[in-house]
Every structure is written in C-alpha cells, then in structure tokens.
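Here the complex is missing a single protein chain, while all its other protein chains stay put.
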Amino acid sequence: MIKKSLITASVLSIFALICAALLGVVNFFTSPVIKAHEEENIKKSISLVCPLYDSNTMDITTNEDSKAKTTYLVSSKETEELLYVIYIVDATGYASTIEMMISVDKDYKITGYKVLSSAETKGDIKSHDFNMIGSNNLDSFDTLAGSTYSSKAVKKCFKLALSYAKEEFEGGQK
Amino acid sequence: MKDNFLKGFFKENPLFTMLLGCCPALAVTTTVENAIGMTLAFTFVVVLSNLFISLININEKIKELIQPVRIAVYIVIIATLVTVVEMLMEAYFPSLYSSLGVFISLITVNCIVLGRAEAYASKNKPLNSIVDGLSMGLGYGMAIIMIAFLREVLGAGSITIWGSAKLSLIPVFNFLRIEPISFFVSSPGAFLVLGLILGVIQAINNKKVLKNKNKRQSKKEVK
Amino acid sequence: MNMAQVITILISTIFIENIILSQFLGICSFLGVSKKRSSAIGMSISVLVVIILATLVTWLLYNYVLVVFDLVYLKTIIFILVIASLVQIIEIIIKKFAPSLYKSLGIYLPLITTNCAILGIALKTVNYGYGFGTMLLYAIGSGIGYFVVMYIFSVIREELEQRNLPKAMKGIPIALVVASILAILFSRYVGIAPKVEDEEEALRETYVIENDIVEDENIIYYDHNYEDLNI
Partner (left out) sequence: MEKYLVIKGPYLRSADITKRNTSTIMRDVLIALLPSIAFAIYKNVVLVLINGIYSSIYHAIYPIITLILAPLTSLICEAISLWVMKKRGIKTFKDLVEELKVSYGIFPGLFIVLISPTYIPLWVLLVSVAVGEVVGKMLFGGFGQNIFNPALVGRAFMAFTFSSHLGDAYLTSYELTIDAYSAATPLTSYAKAGAASIDIVNNYGGMFNLLIGNYPGALGETSTIAILIGAIYLIIKDVIDWRIPVVYLGTMFFITMIIGFIMGQGLWFPLFQILTGGVAFGAVFMATEPVTSPKTHLGRIMYALLLGELTVLFRLVGNMPEGVATSIVTMNIVGLMINKYVTKLRVEDKLTKKNCYGLVIFLVFFVLLFVYDVVMGVK
C-alpha cells in the first residue's frame, strides 16, 4: 500500500519536475525579451511624458532611495545637471490600483503624465486630459466626469509626484 | 476525420451546446482582437495537451502507473502549456497579454481542456486527438469571436481585428445620430448578449425538436 | 488598517467588484449549481472556505518561496497543485470529523478544484501585489460575494420555475439575463461604503508640513479640499 502510493507520488513529482524544467527553459528564452520590452516601454513612456527627452544628450538613472515606487532621473550628459525627475506612483481608485508615470522638470512644472495601468471599469481614464501639463497647481486639475473615484486616485498620484519632486530638487540645491 | 473536425463548430460546440468556458467568453470578448488572441492561446493549449496526453496514454505501462493521479498529471501538463503560452505572449504580444490579463492563466482550469483530455485524448490516437483539439479550440474561438463582434460593434462602434487593423463604424453611428451603447462592452452587457444568443439557439433547437416530432407523428399516421 | 477601510474593501468586493458579476470568475459553477437553494448554499460555503485557505497558502508560498528563489513563472502550476491538494485534505478532514457535513458538501468539493474562482482570486492577489491584510479581506469578500450572488440567484431561479417563461429562455438563457440585471444593480451600489481617510495620505501630509516646504506661496501642490471630489 505504502509502496504503491510512494510510486504514484514519485510519478507525479517526476512529471511536475519535467514540466518545471521545461518552463525554466522557456523562461530562459523569453525573460530577456520581456525585460527588453519593459526597458523599451520605459524609454517610450519617458519620451512620451517628457517631450524634450533626447537619448543623445541625456542620461537616465534610477534613484533607489526615493520614496516613490520607481524614480528615473534624467540629467544632461554634459553638465550633469538634473533636468527631469520621472516618478511611477500609484493610488487606489474605484476598482483597482492606478499606476501613473509623471514627469516634473527642473522648473517644478509637470511636463507630462501617462496612466500606465488601470483596470477601472468606468470612464476612459487613459485618454482623459487632466489639464495638469505645465502646471504645478492641483486647482487646475480637471476631474473626469462620472469617474470621481478614479479621478481622485489620479489626483493623488499628481500630488505624490509633486511632493517627491519638491524634495528631490530642494535636496539637489543644498 | 472530417466529422471529427467539424463537430466542435456546431454539433458539440463547447460554449453553445455544453456551456463550458463561460468565464473567458464573457470576460475577454470586449474586442474582436482579444477574442482572436484568446482563441489562438486556447487552441494552442488544447491541441498540445490533447497530443501529450494521448501520447502518454499510448504506453500501457505509463497509463497504469499514472492511473490514480491522472487528473493531477493532466492538470500539471495543461498548466505547463498555459504558462508557456503566457510567457510567449508576454514576450511577443505584450499589449494583448495585458488586455487578456488573468484569463490566460485561467485556461488551466477551463473545463473544456481537462474535459477533452479525460474524455477524448486519453482514449484515442495522437492524430485524432490533435484534430479533436483543433476542432474544439476553433469551435470555441468561433463562438467567442461572434460574441466579441456583437459586443464591440454595438458597444464601441468598431471592429479591431489585430493591432492597428481596426475598422471604425463611428461614421455610421453619426449618420444615424446615435452613439455606441457602452452598455454592451460592460459586464452586464456581456451577460445579456450571451443570454440572448443562447436563447436564440435554444429556440432553434426547440423548433428542430418540434419538427422531428411532427415528422415522426406524420410517419406514424401514414403507417 | 482601520474599520472604515475594512468595510470599504468588503463592500466593494461583495457588490461592486463582485467575483461573479463583474470579474466573471466561477461562472460555470454559478450557472450549474444555482438551480436549488440547498445546493447553492452548499457550493458557496465550500467555495468560501476553500477560497480563503487557498489564497492564504498561495500568497504565502508566492511571497516567501517563489519570489525569493526567482521562480515566479511557476506560479500557475504550483497554485493549481496547492489548490488541488488543499481540496483533497479538506475533503479527508471533513469526512473523518464531520460525516454529516461531508454528506451535504462532499459532492461539491471535487468540483472546486476546477472552479476558476479559486485560482483566479489566488492569482489576482499576487498579480496586484496586495499586502497580507488586503489579501485576506479580498479573499473573504470575494467568497462572501460568491455566496450572496449564488443565494440570490437560487431564490430567483426557484421563483422563475413557477413562472410561465418563454420556452426559448428557460434555464440558462434567462439566468444570464437576470445576471445582467443584477450586475447593473450591483454596480449602482458604488459609494455606499464609508469614505476612507487614507492613512498614507495623512502621513504624507504631516511629513510635508514637518519639512516646512508648504510655505512657498507660489506652489500649492497640496490642498485641503480635494475631498470635494467625493460627491
């Protein structure tokens, strides 16, 4: 009896191991592609949120100490001056967590933003214009009608990004 | 062989006649593109799982060995295939991957795949099993593409086939002075569309049954 | 996590983001088993128990084993095995210690392994990166949401049995139509949850004030009445 169940258990585990090994092989081939995709996406979104980004004259580094989920620092290659700070921040919306990429320039103005992931059921939050570009004043924030909760989350993202950016630039000056 | 291939489309359509795989049929049918992506992923999984499972079952010794845990073995095989599809899709079709979401992984517990493995592939030859898988996958795909077509045309006023190959019907809507009814791409719309389609199918079946009955009756009378 | 947050997560998972009506998980069992009240209750109690246990175990496994050893890509295969064995163990335990319960729930337990609600919730909690508390509440809320919809549905379907339905709509088609109406209804419950005072938000504000950055008069990046959005 015990022998029999041991055999079946080992058969099952052999199958599982074979499958896991197979997956490992596939993963070995696909994970670099996925990573490359991610990097390309980041570059693409960075050029979307800061229209003046130029890969020839600017460098992207990440700031690990930042409070934001991810922080990219865009600085000039020549002078090493910090030009843009780009944050990935998130906030809980109506039905899901909204993740946004927001870029703030050295004059402390928002140059662009992009909703990276949102599974909100209502309202087209990804294409709505929140009227925040070129501004740092949340009073000009334009709520998406009918999606109060999602808008609130987006607003919170802006707020977080602006407060992080404030620190970043203030710290830089000191 | 031909019958074996065609059965999944009408006679034994997994969605319309057996009501299997309702979850993705409701969830990913917001655009035709998603439905096509789901069809490809699903067909890939069901064909290969059928193939592997019938291969395993060819050897009597292995068949006997795995008999007590065969469902678990099948599930492991299916889950592996699903993960392969998932990884390939994430690598090469990232936008499709993100819009299909968790429902790619959930092919693992889709009753159709496991059902075919247990009911057909474990008893038949590899070639037949492949044809059976193709038939089921494409038949299911036909059903969900049909639903997606209805929902997208009514709800978003467009037909997205693949990537940028998109046909916008907004001018037609503008001409009629109405807007697409976003209800149909929302979750209640999914239930309603599937319910109405199944109602129509049931009505047709009822009619067929009635006709056969009448035929039999008239035959009896002739006798 | 305070009381208001707990209620908010529960209400949103039970009604607004209902596992069946809005996330489309567990539809097969929902259509198949909701014909009779007793079977609906049996099935949903089993799902409720398994969903909580399975999500808990898989969450722990994912965060403390898979992530640590960089084996995230094995999650589907591991999760489904965990769920299958969990169901087996529960079945054995119930059979041994509560035979009468086993009699009423026993037939539903094997069906649960292939119920996509369980795997779906387990995968969603790790995909969204929920913390421990949120994960637990999410699982509990989803299970209760499943129960609520199954119960309501069984009542409605028992009632529909007595009505003079068109032949074409009998059974599953009318059930789907009712599901559609129910989904509209539940989506209208948005906002009955308490308005959450966001802790992180509060922390952030005190932090800002402590650092004395607020006084720059040209920059109003933080305002007190953003709550007005919350009509």
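Descriptive notes on the structure:
In this document, chain identifiers A, B and C correspond to the written order of the chains, with residue numbering beginning at 1 in each.
Just so we're on the same page, a residue touches a chain if its C-beta (ideal position, glycine included) is under 8 Å from a C-beta of that chain, and two chains touch if they have at least 3 such contacts.
Remember, predicted model here, so these are calculated numbers, not experimental data.
Annotation: of C:L81, C:I107 or C:L160, C:L160 touches the absent chain (contact as defined above). One chain of the complex is left out; on subunit C, the residues touching it are 152, 155-156, 159-160, 162-166, 168-169, 174, 177-178, 180-182, 184-185, 187-192, 194, 228, 230-231.
Within the entire complex, the positions of subunit B that touch the omitted partner chain are 177-178, 181-183, 186, 188, 192, 199.
Simple rule for what comes next: only the chains that are shown with their structure count from here on.
The chain pair with more C-beta contacts between its two chains, of A-C and B-C, is B-C. Centre-to-centre, using mean CA coordinates, subunit A is 34 Å away from subunit B. Between subunit A and subunit C the centroid-to-centroid distance comes to 26 Å (mean Cα coordinates, whole Å). Subunit B and subunit C, compared by their mean Cα positions, are separated by 25 Å. Residues of subunit A in contact with two or more other chains: 16, 19, 23, 27, 31, 121. The set of subunit C residues touching two or more other chains comprises 22, 73-74, 77, 81, 187. Taken in their complex, subunit C has these residues touching subunit A: 12, 16-17, 22, 73-74, 77, 81, 128, 187, 190, 198, 201, 204, 208, 211, 213, 219-223, 226, 229-231.
Put simply, subunit C touches subunit B in their complex at residues 21-28, 31-32, 73-74, 76-77, 80-81, 84, 113-116, 119-120, 123-124, 127, 167-177, 179-181, 183-184, 187. Contact residues on subunit A toward subunit B in their complex (touch as defined above): 7-9, 11-12, 15-16, 19, 22-23, 26-27, 30-31, 33-34, 37, 41, 117, 119, 121.
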